[in-house]
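All protein chains of the complex are present and in place, except for one that has been dropped.
Entry: chain A
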Amino acid sequence: MEFKDNEAIYLQIAGYVSELIMRGKWPTDSKIPSVRELAGDLQVNPNTVMRTYELLQSQEVLYNKRGIGFFVAPAAVQQVQAARRERFLSQELPEVFGTMLLLGIGLPEVQRRYEEFKNAQPQSQPLSTPA
């Protein structure tokens, strides 16, 4: 796994795990690789992977069966989507707003381009809105 320069590795691994769950590679209630296995695969410190798993457990994406391992939580996909939406709205969007202000780009222009962009996309279902 290639790590980006600007984000903590444990958060990047959380993103990687979340993507595997969203794509259905790790289905609900399946046992996921142990901390040590994933650390070996990704060549990272096991304490880092443990931190990732603990974070995802606190976000109810994973659950822990003591002595057995970590499993994908029933509501994992919704939780991952909710976390991703939250991140977009609270972190990525303000950055875009900042650039818009700096360059004097207004909402109508963005709206027009957004519609063009949407129409150019192949038909796909948007992610379901979390409850």
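Here is the rule we use: a contact is a pair of C-beta atoms (placed from the backbone, for glycine too) under 8 Å apart; a residue touches a chain by one contact, two chains touch by 3 or more; residues count from 1.
Note that contacts and distances are computed from a predicted model.
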Problem set entry | Candidate names "Dihydroorotase", "glutamine--fructose-6-phosphate transaminase (isomerizing)", "Putative tricarboxylic transport membrane protein" or "ABC transporter ATP-binding protein"; UniProt protein name, chain not shown | "ABC transporter ATP-binding protein"
Seminar exercise, completed: The listed residue (A:I9, A:M22, A:A75 or A:I105) that touches the chain absent from the view is A:I9
For this session: Name every residue on chain A in touch with the hidden partner chain.
Result: 3-11, 36-37, 39-48, 51
